[in-house]
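What follows is a single structure, written as structure tokens, with notes after it.
Apart from one protein chain that is not included, each protein chain of the complex appears where it belongs.
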Amino acid sequence: MSAEAPRRILILGGVRSGKSVQAEQWAKHSTRPVTYLATARIEDEEMRIRIAHHRSTRPAHWQVVEEPVALARTLLAHAHPEGLILVDCLTLWLTNLLLDSDPQCAQREQDALLALLPSLPGTLILVSNETGLGVVPLGELTRRFCDQAGRLHQALATLCDPVLLMVAGLPIFLKGRP
Amino acid sequence: MSAEAPRRILILGGVRSGKSVQAEQWAKHSTRPVTYLATARIEDEEMRIRIAHHRSTRPAHWQVVEEPVALARTLLAHAHPEGLILVDCLTLWLTNLLLDSDPQCAQREQDALLALLPSLPGTLILVSNETGLGVVPLGELTRRFCDQAGRLHQALATLCDPVLLMVAGLPIFLKGRP
Partner (left out) sequence: MSAEAPRRILILGGVRSGKSVQAEQWAKHSTRPVTYLATARIEDEEMRIRIAHHRSTRPAHWQVVEEPVALARTLLAHAHPEGLILVDCLTLWLTNLLLDSDPQCAQREQDALLALLPSLPGTLILVSNETGLGVVPLGELTRRFCDQAGRLHQALATLCDPVLLMVAGLPIFLKGRP
């Protein structure tokens, strides 16, 4: 049985801000068995190479699960009281939701995640891009993404502790402490 | 007479970062009578619906004033030593200034706000979008907006206390304390 109390950790950050590295170091230093939940949809050779490279930098004994859409259901299927699940990242997941052919998909899946979070067994580390601090480019999809990402981050931040914003590989603790 | 000392509060934040909610909670917890100063120019039905929705979430006894351009004059007309004025938001106001047919308008109105601030009676809460931490998109108007917003935020930050940056609904105190 793990000696660590289960946690909900939200790691936000910009492009190449070190958020995945921070999440992976947290998971490596945990005594819990790690499940790595990747949300990327592999659609071309460049992405396949990039993902293979990422995978080679992670411990080989981590279990890897891929799920681009049904995040809550997949979390529930793999969670257990002594485990740790690292989700990288919510940005790609939200993009997948917004591009889904079912227009109800985005709301339903986000609601399911928020409803599940308080009762999910074990530790959860969520990684997501902070994209709201620049000029929002034109384009209806981009605006919807920014709106929904901002709302989702706010809702998750009320349920998680700690909440971090990574800048230049360094954490700003928005809530809680290491 | 209000027991609270008058304050100048500047709340910055990204898209859907919780900056308006933070400002409104501050106003609700104040003992001062609240004037809500909206800077949005209502130009289409979508905006009318969005604004009506926002209004329905605010206390009905707040006085609402709409002014897209002449902010300093409007603040002066509604300020009193025991009152609180919440301006939401400076981003729309600055956009209105830059789109004004009078090219002197933007500088004149910003100068008027900065000159008025130190002597304005009562408490003032200013809400504004932080848009400077992404890639600045092409387009002369966007670049001018980013330049002027950055300069305005710097000038206001010297006059306000506290100054906050909201991320995921959580405040980073750039200056001062709650």
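In order of appearance the chains are A and B, and numbering begins at 1 in each one.
Everything that follows uses one rule, which is that a contact is a pair of C-beta atoms (placed from the backbone, for glycine too) under 8 Å apart; a residue touches a chain by one contact, two chains touch by 3 or more.
Being a predicted model, the structure only gives us computed values, none of them experimental.
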item: Residue in contact with the excluded chain [from A:Leu10, A:Val135 or A:Ala157]; value: A:Val135
item: Candidates B:Gly83, B:Gly134 or B:Gly169 - the one touching the absent chain; value: B:Gly134
item: Options A:Ile49, A:Val64, A:Ala115 or A:Leu170, residue touching the unrepresented chain; value: A:Leu170
item: Where the missing chain touches subunit A, by residue; value: 13-18, 130-137, 142, 145-146, 167-170, 172
item: In subunit B, positions touching the absent partner; value: 10, 12, 14, 130-137, 146-147, 149-151, 153-154, 156-158, 163, 165, 172, 174-175
